[in-house]
Structures are given as structure tokens and as C-alpha cells.
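In this view, the complex is presented without one of its protein chains, the others remaining in place.
Going by the order they are written in, the chains are A, B and C; count residues from 1 in each one.
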Amino acid sequence: MQSQKKINFASDNAAPVCPELMSVLQSENDGPALGYGNDETTTRMEHNFQDLFGCDLRAFPVATGTAANVLGLSVMTPPYGSIYCHRLAHIDGDECGAPEFYTHGAKLVLLDGDDGKLHPAQLQSALKRSNAGNVHHVQPAVISITQANECGTIYTPDEVSAISDVAKKHDLGLHMDGARFANAIATLGCNPAEVTCNAGVDVLSFGATKNGAMSVEAVIFFDPEKGKEFEFRRKRGAHLFSKLRFLSAQLERYLEEDLWLKMASHANKMASRLETGLRGIEGCNPVYPVQANIIFTRLSETTIDDLENAGFLFYVMGPKDEGDVRLVTSWNTTEDEVDQFLQIVAKNGLSA
Amino acid sequence: MQSQKKINFASDNAAPVCPELMSVLQSENDGPALGYGNDETTTRMEHNFQDLFGCDLRAFPVATGTAANVLGLSVMTPPYGSIYCHRLAHIDGDECGAPEFYTHGAKLVLLDGDDGKLHPAQLQSALKRSNAGNVHHVQPAVISITQANECGTIYTPDEVSAISDVAKKHDLGLHMDGARFANAIATLGCNPAEVTCNAGVDVLSFGATKNGAMSVEAVIFFDPEKGKEFEFRRKRGAHLFSKLRFLSAQLERYLEEDLWLKMASHANKMASRLETGLRGIEGCNPVYPVQANIIFTRLSETTIDDLENAGFLFYVMGPKDEGDVRLVTSWNTTEDEVDQFLQIVAKNGLSA
Amino acid sequence: MQSQKKINFASDNAAPVCPELMSVLQSENDGPALGYGNDETTTRMEHNFQDLFGCDLRAFPVATGTAANVLGLSVMTPPYGSIYCHRLAHIDGDECGAPEFYTHGAKLVLLDGDDGKLHPAQLQSALKRSNAGNVHHVQPAVISITQANECGTIYTPDEVSAISDVAKKHDLGLHMDGARFANAIATLGCNPAEVTCNAGVDVLSFGATKNGAMSVEAVIFFDPEKGKEFEFRRKRGAHLFSKLRFLSAQLERYLEEDLWLKMASHANKMASRLETGLRGIEGCNPVYPVQANIIFTRLSETTIDDLENAGFLFYVMGPKDEGDVRLVTSWNTTEDEVDQFLQIVAKNGLSA
Partner (left out) sequence: MQSQKKINFASDNAAPVCPELMSVLQSENDGPALGYGNDETTTRMEHNFQDLFGCDLRAFPVATGTAANVLGLSVMTPPYGSIYCHRLAHIDGDECGAPEFYTHGAKLVLLDGDDGKLHPAQLQSALKRSNAGNVHHVQPAVISITQANECGTIYTPDEVSAISDVAKKHDLGLHMDGARFANAIATLGCNPAEVTCNAGVDVLSFGATKNGAMSVEAVIFFDPEKGKEFEFRRKRGAHLFSKLRFLSAQLERYLEEDLWLKMASHANKMASRLETGLRGIEGCNPVYPVQANIIFTRLSETTIDDLENAGFLFYVMGPKDEGDVRLVTSWNTTEDEVDQFLQIVAKNGLSA
């Protein structure tokens, strides 16, 4: 059984490392270098981010998406603060309480919102009930949005700006979980600054691991001053690597020659192909608009079994007989893999 | 200036990744794998540790030595507990409060001890004054020792056992920071179990990063039950890698063909060569017994300048005119590098 | 203006201290006594609780209701745990994140439920989605219910037992916030054990401050073993009083001659009188069943103004023109005060 080839629609982080980033690890490994970021690669990497966003930011590499999110948030909220996010946000549901740990107990306030997105009116309404200034209640400190989000949809620059207006009005910081930021930019086709710093984002988790890296994300502070505190929090969170240059080298290469966008574009294109195929099969319409590399749909139990038997990896989100599944495409998903998947789904046709 | 070749006596973690471990990253990168440790490499890696220590342990990969230490400690002490360690322990002086963060505020109690080692009598005496059971005082929970330690000396199995006796008598856990565990075993020549589980150690940080890995340490729980809690703490500490297999693969290869011991033996041998040379130069006798790959000595300011100008990297521990320096050898230190270093020191002779 | 007499329907904790408890402070103040609970009054107090509940419990005095709740909870959940409670629970909405602080970051999971009560079926359904055992998610640890709750309704012994069954099935602790426990027992007319230890409650905040005390609550551990850890957590929470005997003395007297029940019965009776009056006025029907000493109703803005001008204190829960108000009766509320209140409400009649 183990020898059967697995085809990954489970997660973009179950994909292998792309050759360009594997190769850069090799080339970085040339002689000694001072540890903990005091190396030349880390300096160059930060400059590249400054060039990309066109502003005087700080960029810090960490090794996991959760670390990027919670270290960023820990600088943005006091322990008695609250973080407004979508009910489906990764920071609430999938990080085992890491935000609460790193912020020393800040509270996540969960909001509904179509397609996994926060909407300004709902934020306004929630903040009106927040009891800001009242000592009996946690104090609103941050709004956190995910781009591309957990449902696979995307905020436009205007949508981010509208949320930022709410944030500013209530004196809150704006955080963006960009574990799949590349997928969002690949779809939006805009400069990354347009949907972040220029739209009011303060801190960005700039993901790479889900898009071909071995394990690296950058935490971007668009206000360089805030970066100073970050460094102490990263170290005491045990996230400062001695051989940091190997993280920095991945990020440096990731930005070169638009590698990050090329890989994300491919993953998005495969998701689009999958979407088109599913729309042609009765009962299989995606639940949310497909704007990045994630598709939620519903399959029959038989179809799920058939797919699993054929070696496909993917998440069944609840009881198998309810059939809710999540499909994620990656930088290395092939057209052929998509088509094989669709073929099996189509075969069971209306039985779905 | 940048083109000058640097010769690293600064730290073993400033050395590059050894070819065997770089190569295993490449070979591991073959197709998709389920994330977060649900891959076959991680399973094999843990079995290899069980074989090495000859017992039913749990082994968890994390990416930094600080993470290994503080996640281990966080399972061993309540927030109102205290951790007894040497005044020079890495967990107190070099982790920016990470132990306090991960244990939610446990207190480190600092003890003196020759050559960077804790001694049973001093521990006994300190624990007598600990007010165990008294609600006004933090409660002794853990003894933490470093092997090889911050002064470059080593505990024998008997010494560890004697400390474990004190720990058991006071119902404390025994933690070992083994960032340089390989260097200790290379010198002791014993089975690793003799100086850990068989000598009463409960949790071990089994280091690899300082000995040729890119960034990986194993946290070893000799009581597998405790491992369950560890997994939640690792995740909320943001230290669970999605592509964990690349950490596991390094550890797996590290244990194969005694790679870990071969590399550590080489580093130790280079330290020994350096020691011999220094002992022949007046005023340069090492401060502590040289038992692993670290040497503390004293050099004149002129010598320090000359060495730095020649491209040598090393730490000056205080004001340069006091001349206290730390020299660390690595898996890739060469005899030639040692000899060049000694030549410059010898040149300044009695001026030291 | 300041000389106008205020009539308190704002909160039972805005009422004065009852004469019996004020008097006991005086009598306790006779000579020295060892501090921190090593006094005889504290010992007697605990025995009285053991007699009341008929079991071998531990009872610890603390000075605030929030302290009672969060210190109790801190013993019941690991930092990576979660606490299931009603969306309106005091621990979520009115303690400024104290539960997160004391538990080091556990997550409160908020559930809906009619009349401010948790219902077994909803708990079951939520726990089914809790991902227990999965390392990416906080782990269910505690169910917390309020008795009498924030809406002024009460759990019967059978209802508590049914919740306890769910707790046991999922291996969770059951916590009861009894800031108004006396009001609940006064209505239920049962032995307090029936609705707590005998019904599966593990830890109880036994309130007194809202029912005539100066500032004291008891944290009751029905499993005495758990009490040991509590004492360290209370001390490091800075809640161990040196002159603890003055807290203990209040609790001791509170239990004597059914003082606690007499005062709560009076408060409940006044709420009942208020309810009857309101039901006779169009548009003023209470929102929830009136089972303790809290009534939520809706008043016109004019009525609110008239009441405030007449010296009545009470909380307007949102914008004044929406008219949602909370009325709380106390041990010292008089029939006359209720009738005066009703008279003003009735005067505005249908204009409401």
C-alpha cells in the first residue's frame, strides 16, 4: 500500500520544496556565517522586501505560519486586548491557542462574514458593543484578516482599505495573515503594496512554506519602529534561528524573478481547472468563489472512497457521509492530476 | 573586506551544514507527504532514537535549541515552580526569558559550581532553603544541567546519577540541555543511555544544529506518557512544522553510521589540538578543563586585534582589554585553521 | 444633587454590608492572629462548609467574584485547554480577560442557549466539533455554568446533572460560577449539595459579596486533593490575605442561622414583587423568567429619565432609546422602593 503514489490535494504544505529553493539552500551553505541574522543574506533579503513594497519596512524570517501570525499579533495587542477576526480564521481554529499564548491572554472575538471575509459593517457593529474604555472588558486592539483566506477567497485593495478605515476609526491595528499571500496577489495582479501598506495594513505574515519553500515566512512590519520589540519576542518565543541565513536565503530567492508569483499562479490555475471540472458535475459546485488555490465542495461517500483508493489525499471536513471536502492545489499540481481527480468524480455522476 | 575568508571559532552554529545532512534534505524532497509529523520519516526517526537509547521513549523534532529546552521544561514544571540550574546556564543567560515565557513564569534559581557544573552538595543545600510546601514560595520542580556545559566541561554518568539522587529525594524532574550532547558522548565514549535515562534524566534536549545540522534538535521524553502534553505545547508554541519531515530526515541521518559522533569527535579533537597549543604559550592556559569543543582563555588586546585582522571569528566575553575570549571548534574546523590561530597567538608571546 | 437619596436597583453589589456581617468584623478583631489562614476562624469556616455540603471539601476565601472564578478555573484547565460557557457568561464578558490571564491563555468557547442557560444537546454538538485529541486545536477541559445566571434564571438539580453527564462523557470538569448561588438555593429550596457536588459539580464559586458581605467569596473544591494546587495559585495571584480571618469570619457568620438564605430569599421576594408589578404594565413584561433577583425589561426613554431623576440607580444595557434595562434587587431592597419604582413606570403607561 505504501508504495502507491500519493496525489496531494490535502494541503499546499504537503507538497515538496520547489527546486529553486532547494537549490538555494545548497548555494547558501558555503563557509561559515555569523548566526542569528548577523549575516549578509539576511540583510539582502530585507532590502528585497523593501524594494518589493517600496517602503522602509522590517522583514523578519520565522519558520512557521503560526509563528509569523502570533509573533506579529503579540506586538500589536496588550494582554488585556482583543483581536477581531473571522469565525473561520486560522488563528482561532488551527493554532492550538498560540495567539492567546503569545499575547499573554488576549481574546479573539469571532465574527461571521460571507465567504470567510470580514465586512466593515459587521466590524463596526461589533466594535460598537466592545465597551472600549470600560475596565470590565477586554479592549479592542487588532483586526486580523486572512489573504487569501480560509475559504479560498480574496480581499480587494478597496475591501482592505474599508476595513482599515474601521480600524483607524477605533484606533486598532490591522494584521494580515498572508500564509497564502502569493496566491492572492497572483489573482489580484496588483502590486503587493496596494493591498497591504497602502491599504492600511500594519503587520503582514508573508507566507512561503505553502508555496514551495521548506519552512519560512516573513513577518513584515510596515512601521520599522515596531520591529525592535519584535526581535525580543521572537527570541523568547524560541524562534530565532542560529543558522537564520538558510531561512533568509529561501526568502531572497523566493522574491527573485517573480518566483513566488509564478508558483502561486500555477497553483491558482490548477484550482481554476478543478473548479471548471466540478461545475460540470451535478452537485459538485464549489461552496465559495474560487479565487485562489482552495476549493470546498461536496462529494458522495462512494466518490470519496474511490478517490482515496486511487491515492488522492484531501481533507474530509466532517462525517464522511456528509461529504464536505477541501481540495488544495499546489505549485506542483499537474493538469493530469486534476483531470484524473475529475474523472473519478464524474464517474459517480448523479449518485453524488 | 567582505571577500576575506573568515575562519570560525565563534560558534559551532556559525559552521555550515555538513554534506551528509544537506544531501538528505534533497533526498527527502521526493513527492508529497502529510504534514505535521504524519509522515514516515518522522516515524522512522523516532524508532532510531528508541534503538539508540534502548528504551520506549518519545522523540520530537524542533528547530532551535531554545525551543527544545523550554518546551521540555514547560512540561516539567507548574507555573509556580522553580528550576535549579547553574549560574552560567544557557537557559538563564541566553534565551531572553524563554523559559519563563514557556513555563508561564517559573523561576530559575541560580547556583554556583566549579567548571560550570552543578554539584550535589550545593543542590542539597539550596533545596534545604527552598521552602517546599510553603505557599509563599515557588516550589522546586526541576533540576536542569547542561551536557557538555557552557564552560565546555562534562558530567560523568556517576555525576549525573548523584544529581538525580538529589532530584529524586526532593521529587524533582531532571532535565538535560544537550545542545552539545554529541560532544559529551564523543568524549565519554559511553552509550548515551548511561548518562541520561539510566542515570535518571527525564527529558533531554538532543542537539544537532551545533554539530552539522541545518536546524534541528530532538526533545527526548524517557517517559512516553509526558509526550502527549508536549505535542500541544509544541503546537501552541508555534514550533510544529508543516514540513516536519525535513527536520526528521536530518535527525534520522544524523544517527546513522554514527555520523553525530564522528563529527563531534572531530570538533573535540580540534579543541584538544588548540588546547595543547595554548598551554605552550605563557598566559594562555585554558580557564576550564577542555573536555568538549569549547575553550575559554585570555589573550592580549594586540593578539585579539591580530586575530581579527587575519579573519578569525570568536567571542570576546567582556571589555577587549581584559582579553577574555571563547573559542569553539566545529565539525569542519581544520588542523590548519587551529595552527594558524596558534601561530598568531604565539607570535605575540609574553606580551600577552 | 449629591444629597438626593439613591435607590439601588443597579446591582446587588452596590448594596451596603448587612449588619450581621459588619458586626462580625468587629468581634473578629480581638487580639493578634497568625496570618494567611493559619488562624482558628479560617479552620472553623471550612468545617462549616463541610457540614453544609456534607462532604470532605476544601473551602478557600477570596475577596472578589472574579478571583473565585478564575482561580478555580486555573486549576481545572491546562493552558492549551478550552472552557465551554454561555455567550453571556460573566467570565467571558465582564472579567476583562481574567480567565485567560489566570489559565495562561485557555480559550473560552461561547455557546448560545435560551434564558442564559447551557443545554446538554448544544454542548454535545459543540463538543463533537471540538477536535479533542487533535494537536492543532485547544483541548476541551471545562464546562462552566452560572447559578443563578446572568439572565436571572436557575438550573435545577436535574439540569445540572444532565450537563455533568456531558462533561463526564468528554472527560471535562464542571465549574459553577455561584456569585448569586444563595439566590438560586433560596428559590430551589434544595440542599446546596443537590445542585452541586451531588449533581457533578467539581468546583464552585460560592458568592457572598452580592448578598450582604463586604467582599468575600469561597472557592469550594469538592475534590480536596485539587485544593493543594489552588493554594499556590491563589498566592501568586496575590489573593492570599495576611488578615484572612476577616474574610473567613464573614463566611462563617454568613452560613450561621441560614443568614445567607434569609437575605437571598428577601432579595428574590423583592424581585418577584417587581416582576408582578411590571407584568401589569403594558410592554414591561420581563424578558426572561424571573427566578432569582435579576429582571431584564424594556422601558421608554421618558420612563428611564423619570426614574433616574427620582434617584433610582439601574443599568441601561444599550442605547437609551432602545430602553433595555436590568434591575437587580438586594438583601436590603424594601417593598416601598419596589412600589415607588413601579409607580413611576406605571405613570407613563402606554407611552412606553
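Following the convention adopted for this analysis, a residue touches a chain if its C-beta (ideal position, glycine included) is under 8 Å from a C-beta of that chain, and two chains touch if they have at least 3 such contacts.
Just so it is clear, the model here is predicted, and its values are computed rather than measured.
Only one of C:L57, C:V70 or C:V325 touches the chain withheld from this view, namely C:V70. The residue from B:E100, B:E159, B:D202 or B:E337 that touches the chain not shown here is B:E100.
Although one chain is not drawn, the whole complex shows that of C:F49, C:Y102, C:F206 or C:Y288 it is C:Y102 that touches it.
Only one of A:P79, A:P140, A:P192 or A:G323 touches the absent chain when the whole complex is considered: A:P79. Residue A:K235 is the one among A:H86, A:K210 or A:K235 that touches the chain missing from this view.
Interface with the hidden chain, as seen from chain C, comprises residues 2, 5-8, 10-11, 13-17, 22, 25-26, 29-35, 40, 62-67, 70-71, 95-98, 101-102, 209-210, 214-215, 232, 235-243, 246, 313.
Residue positions on chain A in contact with the hidden chain: 36, 78-80, 104-105, 135-136, 138-139, 229, 231-236, 240, in rising order. Those residues of chain B that touch the chain absent from the view are 79-80, 82, 93-97, 100-101, 104-108, 135-138.
In this section, only the chains that are shown with their structure count from here on.
Farthest chain from chain B, judged by C-alpha centroids: C. Comparing chain C-alpha centroids with the centroid of the full set of protein C-alpha atoms picks out A as the closest. Per-chain Cα centroids separate chain A from chain C by 42 Å.
Measuring from the averaged C-alpha position of chain A to that of chain B gives a distance of 34 Å. The residues of chain A that reach two or more other chains are 95-97, 101, listed in rising order.
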